[in-house]
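The complex appears here minus one protein chain, its other protein chains still in place.
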Amino acid sequence: MPTVVIPALMRKFTGGVERVEVPGKTIRELVNRLGERFPGIDQQLLEDGDIRSSIAVSIDGEIATGGVLDAVGENSEVHFIPAIGGGQL
Amino acid sequence: MSKKTAVEATINGEPVEFLCEPRQSLLETLRDVLELTGSKEGCLTGDCGACTVLVDGRAVCSCLMLGVEAQGKNITTVEGLATKGVLSVLQNKFLEDAALQCGICTPGFLVSAKALLDRNPNPTEHEVRYALAGNLCRCTGYDKIVRAVLDAARDIRSPGEAKAAAR
Partner (left out) sequence: MAASTTTGNFKVIGTRPIRHDGVDKVTGRAKFGADYAFPGMLHGKVLRSPHAHAIIKSINVDKALKLPGVQAIVTSKDLPPAENKLEQAGEMTINPMYLSMNILARDKVLYDGHAIAAVAATSPHIAEEALRLSEVEYEVLPPVMAVDAATRPGAPILLNDLRNPEEGDKPTNVAQHYQFKRGDVAAGFKAADYVIEREFNTAMVHQGYIEPHNAVGIYNPDGQATIYCSTQGPVIVRSLSAQVLGMPVGKIKVVPAEIGGGFGGKTTIYLEPLSLLLSKKTGAPVKLTMSRAEVLRASGPTPGAKIKVKMGATRDGKLVAAEIWMAYQAGAFPGSPVGAGAMCIIAPYTVENFVIDAYDVVVNRPKTASYRAPGATQAAFASETVIDELAEKCGIDPIDFRIKNGVKEGSPQVVGPPFKRIGFIQTCEAIKNSDHYKSKLTGKFRGRGVASGFWFNAGMQSSAIVNIHADGTASVVTGSPDIGGTRASMAMITAEVLGLPVTDVRPIVTDTDSIGHTDVTGGSRVTFATGMAVYEAAKDAERQLIERAAKVWEKKPDEVEFRAGMLHAKGGGVPPLSIKQLAPRFARTGGPITGRASVSARGVGPGFATSVVDVEVDPDTGKVQVLRCTVAQDAGKAIHPSYVEGQMQGGTAQGIGWALNEEYFYDDKGTLRNSGFLDYRIPTCLDLPMIETIVVEEPNPGHPLGVRGVGEVSIVPPVAAVANAIYRAVGVRMTQTPMSPPKLLKAMLKHRSATQHSAAAD
């Protein structure tokens, strides 16, 4: 089952738990399942149906560029990271 | 409306006549009136050297001089460093030694370096740094610029030997 690493400030939704196993074949499925288990956390990650533009998704060590559409493997590790660069404008 | 003054000067070896307003700096005159945009504006206060030109052989910040003050003067800009399409030794060394990154300060450095080598053909590293301290570069950290000027000096003094000299 894929593992999602929860960002520090969102661990209040998971009761402090950092690593969560969640079933799913795409980022969208993972996020939806997370939201079912930890109500409210999906709203932190999504905006207008896709991953918030201020968040980058890393799948198995690489920054993934497809937002909710990206596929995840059975043993994938997914991180949600602040999208870095020049920061906000 | 500011009335224009007629000015006669020699620019890059050619006699030139032009009109400029008294309030226009030499830099503005070169760039906007004479369309010689090689000299650059970086600060307008004489602190960065991007506008350096030679006036009667002396390196001057053209932003600190008025266009009307060019009357009767002999002015060299970066556009005058090559001779009939052949680059000068300094220009070649800047290219070979990768002494430029963005290139905005390069015209000013070339003119200042020419002024240095014209009066001191065998400068030490410290003398080069001292002479070029009025030209700011933000890209290179100056290392390759100083090397290029020293290499050019060597090559001008004894052509061919510079290639053999260790870096």
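Which chain is which? They are A and B, in the order written, and residues in each are numbered from 1.
Everything below uses one rule, namely that contacts are C-beta pairs under 8 Å (C-beta built on N, C-alpha and C of every residue); 3 or more make two chains touch, one makes a residue touch a chain.
From a predicted model like this one, the values you see are computed outputs, not experimental measurements.
The absent chain, not drawn in this view, touches the displayed chains A, B throughout the complex.
Among B:9, B:100, B:115 or B:153, only B:100 touches the chain left out of the display.
Only one residue from B:11, B:26 or B:50 touches the chain missing from this view: B:50. For chain A, the residues in touch with the chain missing from this view are 7-9, 11, 18, 47, 52-54, 58, 60-65, 77, 79, 81-89.
Seen across the whole complex, the unshown chain contacts chain B at 1-2, 21, 23-24, 31-32, 35-45, 47-48, 50, 77-79, 81-82, 87, 91, 94-98, 100-107, 110, 125, 128-130, 132-147, 167.
Just so we're on the same page, only the chains that are shown with their structure count from here on.
For the pair chain A and chain B, the distance between mean C-alpha positions equals 56 Å.
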